[in-house]
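One structure coming up, written as structure tokens, with questions to follow.
Of the protein chains in this complex, all but one are displayed in their positions.
And now, chain A:
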């Protein structure tokens, strides 16, 4: 694409699959960069859930790419049109790269409303149907630095027929061509990047066809759609992802949509995925839990004390109540807690005067104890969401830092074992 500045510089590729590098040239003037494997900052309408600028800026470093989605934004189209200066300024955002996705990864989208020419998003006022023309009109008002092309991703139910999957691939390619046509002739979108969307449900040939065809188009990177937690099991996701990635050019980034669990992230990274949406900490926060999994693989005992060494005694407080099988269970239910977190509503935390995670440097852990969080949760106080969101976001983004360090030092296996907390990795 003319004027495309986004550039992926790989410093290391492990076994021809997992990649370590830097995504450079982000933002209108190309001044930002994002280390990969990396995670975007999840928001509701540009706001990290529960957080104001004061509380957001306690996070350090602040993730440099902010994700917004059209489910939140579409209903405000006329407002943004009148405002004219783009969503970043409208939302009073800090100096951040803005990425606009179609759906909210933490809010499942009802099926049955997609047509040949339209997709639907659900905002606070209900369904909004988007044609390519409307979709592109929105992109012109949002003025993100990078956006996901319009896509038909309605293949995630396991009853979806082969015919429907094929149709989704065809439609998504047609949407992409139309989007690119409008994009290239649009002055407002000069310098903005487009990611093509790879569909194909759980059918290998369709996945490969979608990847090959999308790769032929002038896109800056790829979104892997329809593989989100709850739609396919982990083994199948990795099989399909590996096959898709073989078809994609090496020097363009790959963003996995709807996958956030640390174990699943690790497997996706191992398969060659670069980017993830940061919605998982939000889901954990909403169920009143705190991320506590260990990702410290530091050999240096001095550092080990400082880096988030995670759960003090994971065995003692096995949080999910027994080892929950990874991957192939709870396809429907993403609200259930995972063994990467502790449930602070549990009465055992009532008089626990330890921080959420010992050694964690987040605002919440520096200032508050589990007993206080427990109290805020049982009394339904709004501060619970604020403090948990700060901690969970900090913990999750630190995990990505540890992940990059592990890749740099050939220790992805060790990190995986650490994250799984001594449990043997599930073999599906």
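List of remarks:
In the analysis below, a residue touches a chain if its C-beta (ideal position, glycine included) is under 8 Å from a C-beta of that chain, and two chains touch if they have at least 3 such contacts; residues count from 1.
The criterion applied here is as follows: contacts and distances are computed from a predicted model.
Missing chain, UniProt protein name, picked from "Protein kinase domain-containing protein", "DNA-directed RNA polymerases I and III subunit RPAC1", "Proteasome subunit beta" or "Queuine tRNA-ribosyltransferase catalytic subunit 1": "Queuine tRNA-ribosyltransferase catalytic subunit 1". Within the complete assembly, A:53 is the residue of A:11, A:31 or A:53 that touches the hidden chain. Checked against the full complex, the candidates A:376, A:403 or A:419 give a single residue touching the omitted chain, namely A:376.
Residue-wise, the contact with the chain that is not shown comes from A:79, picked out of A:10, A:79 or A:181. The chain that is not drawn here is touched, among residues A:386, A:403 or A:419, by A:386. In the full complex, chain A touches the omitted chain through residues 44-45, 47-55, 58, 72, 75-76, 78-79, 82-83, 90-92, 123-125, 350-351, 353, 363, 367-369, 371-372, 374-376, 378-379, 381-383, 385-387.
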